[in-house]
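With one protein chain held back, the other chains of the complex are shown just where they sit.
== chain A ==
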Amino acid sequence: MHPAPSVILFSTLSGAGFGLLFFLGIGAPDVIGWVAFVFYVIAYMLAVGGLFSAFFHLKNKRNAWKAYREWRTSWLSREMWAAVAALLVMALYAALQVFAGLRVAPVGWLGAALSLLTVFTTSMIYAQLRAVPRWNQPATPATYIVAALAGGALLAGQVTPALWLLALLAATVCFHWWSGDCRLAHSGTTAETATRLNGRVTLWERPHTGDNYLTREMVFRIARKHVVKLRVIALTLMSVLPIAVLLIGGPHHIPAALAVLSHLIGVGVQRWLFFAEAEHVVGLYYGAHQRRDA
């Protein structure tokens, strides 16, 4: 799949933003007044900034508001509802916390649950697609939720949970890579089932001499030879380096900022790979993902 920068930016930033909102919602850290205000500004900038970046991915933006309609069947529509609900509930909770110094815990819990639900709905947009076997597995929502929680814990300054969650994130992402690598083979979809032709099938000629929307969007093949290196880079920046910085630097602002920066870049690389590595079965009609011996 084509790794569109707007979508990678969206899922990285808004994931961390909703993760921070989750921790603020459960009262960790328990802050009021200006300190709370700064936390909420960071959380909303990340969450809303991410959503805004996804908006720019749309090709017909004036119909975007109609996405509220089909929540019964569409995960994208559910994501919109969950995001709006989470942001509104947390705004109420934040306003009471910042301006009245009040922590109304049940509102916070509801906001925290909605924030996690938003991340889950985002992940289900990918996980529901049978046509992209690498995404079509339970490890996809797990990766998104653990990444949001780890980023949220880091941003919320919860050092001990952050350490555990970063380690868990590394494990979850490794599992997603490992199981993802054989998902296409396990899906049973091959050039032979795509064409139902009897024998060994290879592409002889594409429909047109140029690229088209499908090949640009879904038959993306670049830097697969660098996959192992990029995975190591993602793992190091996303989990290993932040854990090391937190253990050495302790709960201070500068090490924490470094850890957050490294983590977000690492998650960005992981999300880039999430798209770049994903094989859409339509590629089989364009000569991609062929067996080595074919």
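Things to note:
Throughout what follows, contacts are C-beta pairs under 8 Å (C-beta built on N, C-alpha and C of every residue); 3 or more make two chains touch, one makes a residue touch a chain; residues count from 1.
The rule is simple: contacts and distances are computed from a predicted model.
Within the choices "Protein-disulfide isomerase", "2Fe-2S iron-sulfur cluster binding domain-containing protein", "Tetrathionate reductase electron transport protein" or "ABC transporter permease", the name that UniProt assigns to the complex's undisplayed chain is "Tetrathionate reductase electron transport protein". Within the set A:29, A:138 or A:207, the residue that contacts the chain not displayed is A:207. Interface note for the absent chain: among A:77, A:97, A:137 or A:239, the touching residue is A:77.
Seen across the whole complex, the unshown chain contacts chain A at 1, 57-64, 66-70, 72-77, 80, 125, 128-132, 187-189, 191, 193-214, 217-218, 222-223, 226, 229-230, 280-282, 285-286.
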